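Every protein chain but one is kept in place in this view of the complex.
Lettered A, B and C in written order, each chain numbered from 1.
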Amino acid sequence: MALNRKVGFFKGLKYKGGGPMWAWILHRLSGLAMVFFVGSHIIAGFLTQQFGSDVGIAINIVYENWIFQLVLFFLVIFHAVNGLRVTLLDLWPALLEYQRESIWLEWLVIIPLYVLILFTVLKSALGL
Amino acid sequence: MQKITLKLFRYNPETDTKPHYDTFELEAEPTDRVLDLMEKVKGYHDGSLSFRRSCAHGVCGSCAMRINGQNMLACKTLVQDLKTSRITVEPILGLSVLKDMIVDMDPFFDSYKKVMPFFVNDEPKPAQERHQSIEDRERFDDTTKCILCGACTTSCPSFWSNDEYIGPAAIVNAHRFIFDSRDKGAAERLQILNDQFGVYRCRTIFNCTVACPREIQITQAIGEVKKAIATGSLD
Amino acid sequence: MSSRTVAKRGFNLDYMMWLFMRLSALALYTIGLTGLIAAFVMSARTQTDISTLIRWTFFPNPSHIISSDIINLDSWINSFWQVMQMLAVFFGVTHGINGLRIVVEDFIGSNWWRPIWRGFIFILWLFILLVAVYVVLAS
Partner (left out) sequence: MKKHQFEVVVVGAGGAGLMAGLYASQSASTAVISKLYPARSHTGAAQGGIGAALGNLEEDHPAWHTYDTVKGSDYLGDQDAIEFMCEEAPSIVYELEHMGLPFNRTKEGKIAQRPFGGHTNNETGKPVMRACYAADRTGHMILQTLYQQSIKNNVTFYDEFQVMDLIMTEEGVAGVVALEIATGELHVFHAKSVIFATGGWGRVWEITSNAFAYTGDGVAITLRRGIPAQDMEFFQFHPTGIYKMGILITEGVRGEGGILLNGKGERFMEKEGNAPSVKELASRDVVSRAMYLELKEGNGVNGENYLYLDVTPETVNKYAALDGRTNPDGSPFSVTGEEILGKLPDIIDFCETYLGVNPVTQPMPVQPTAHYAMGGIPTDKFGQVIVDKKRKPLPGLFAVGENACVSVHGANRLGTNSLLDLVVFGKHSGMKAAEYAKEADYIPLPDNPTEFVEQQLETLRNAEGEERISDIGTEMKEVMFEHVGVFRVEDGMAQAVEKIRELKARFKNIKLDDQGKKFNMDLLNAWELSNLLDIAEVTAVSALKRKESRGAHARDDYQERNDKKWMKHTLAWLEDGEVKLDYKDVIFTKFEPKKRVY
């Protein structure tokens, strides 16, 4: 008997793939999260608008929560910047030579942007 | 000499239902290969330890294993490269384990065989060699280096999640012919790779490139194949 | 170096979607940047907070007006911005739903389930798209 060849999610996570592998995992998670939230946001809008439904309002309240927003902003920014990296590399394969650089460049863009948002959101959230 | 704790994945299909790990304490030189350590265990501690190996210097592709969590060739990884005295060796992922480090390579070779990994040119052969410029030869040099070790395909998360993905190794070998100016089978190979289990399963994750012991720029090769499919140009 | 080409390959969903994912990503950037710049030009610079800015950037939808700090909305309410909204919805939703399809299909081994999932995701896509268009037009 041979062992099953399926690689479960957690088994895969233990592989030491480094920066690009983590970028991909985050990209996937953030993409899925966005589908979920954008989808539910649209539906919430629809429900509120049409029926003044409480469900829609409830969803929107979660949406307006600042902690939730911080998470969402991070995911959006990460997905957008990483997506741009992947797009550029994929459409111009000659750039793939610089993939190591592309990873730290990506974080170089994400971190200041996120700090800025963190600052503004916290400022208004905490009423500073 | 330094002390090494070697933790090995063990699975014997005839007696075990689940794998386990065995740990051995060994003396080793910093310049010893991980393969040397495993030979030592096999020779002096437990002869039933099973793994594939042949050339012992990274050219035959037998000994791809997961060493401290990353795919490498056991014969091309020195103890000093790992920068730790605790070494864990496990079989590569995504192929079924037959015994200890030995995995079933058949699906891997089946994918390889799908991409027409052979030279195609039915035009009449000249009396001497076909000519090719130095630049045209250089164009596909990188991908001729592949030793079919499987380190790349079995490090690819896209392959783990769906093992019907043809995998980077097969694409590398297709690339070797697609960009060979003497070859005439490019269109057919691109057709094969232009499939839902072909190049588009590659999500630019790069584990393959990092794992390749021959330092082939795999992701770039895959990118060039995608581009060739999109544009029809083979430059 | 001799230049070589091969004949174009036929239609292939995976190829189209692969390309679409990248092009829609670039499109979203373009739409987003247009919105952002417009928001700044049209007085958002002094009158709004970050969430509003994001809303206007990605989705200048009048239903967002309710929660907006911008006082003068005249320059936003015209068909140009409605088209931009539609495009944003189309690219965003299609991109996202196709992403969902990719993830789901990564984990489907059998050929039997694949069309069923595809059908389901296609319906989901249509539904969200229609709802979104309705929301845009109705507001």
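A few points about this structure:
The criterion applied here is as follows: contacts are C-beta pairs under 8 Å (C-beta built on N, C-alpha and C of every residue); 3 or more make two chains touch, one makes a residue touch a chain.
This one's a predicted model, so the numbers in the text were calculated from it and none came from an experiment.
Of the chains on view, those touched by the hidden chain across the whole complex are B. Set against the missing chain, the residues B:102, B:187 or B:230 yield one that touches it, B:102.
Interface with the hidden chain, as seen from chain B, comprises residues 12-15, 31, 42-44, 46-48, 50-62, 76, 78, 98-100, 102, 105, 109, 113, 116-121, 125, 127-134, 137, 140-141, 144-145, 147-148, 177, 180, 182-183, 215.
As a convention for this text, only the chains that are shown with their structure count from here on.
Centre-to-centre, using mean CA coordinates, chain B is 39 Å away from chain C.
Rounded to a whole number, the gap between the C-alpha centres of chain A and chain B is 32 angstrom. If you average the Cα atoms of chain A and of chain C, the two centres end up 15 Å apart. Within chain C, contacts with two or more other chains are made by no residue at all. Residues of chain B in contact with two or more other chains: 161, 163, 226. Against chain A, in their complex, chain C makes its touches with residues 22, 25-26, 28-29, 32, 49-51, 54, 63, 67, 92-93, 96-97, 99-100, 103, 128, 131-132, 134-135, 138-139. Those residues of chain A that touch chain C in the shared complex are 28, 31-32, 34-35, 38-39, 42-43, 45-46, 49, 64, 69, 73, 80, 83-84, 86-87, 90-91, 117, 120-121, 124. The touching residues of chain A, counted against chain B in their complex, run 1-7, 11-12, 14-18, 20-21, 24-25, 86, 89-90, 93-94, 96-97, 99.
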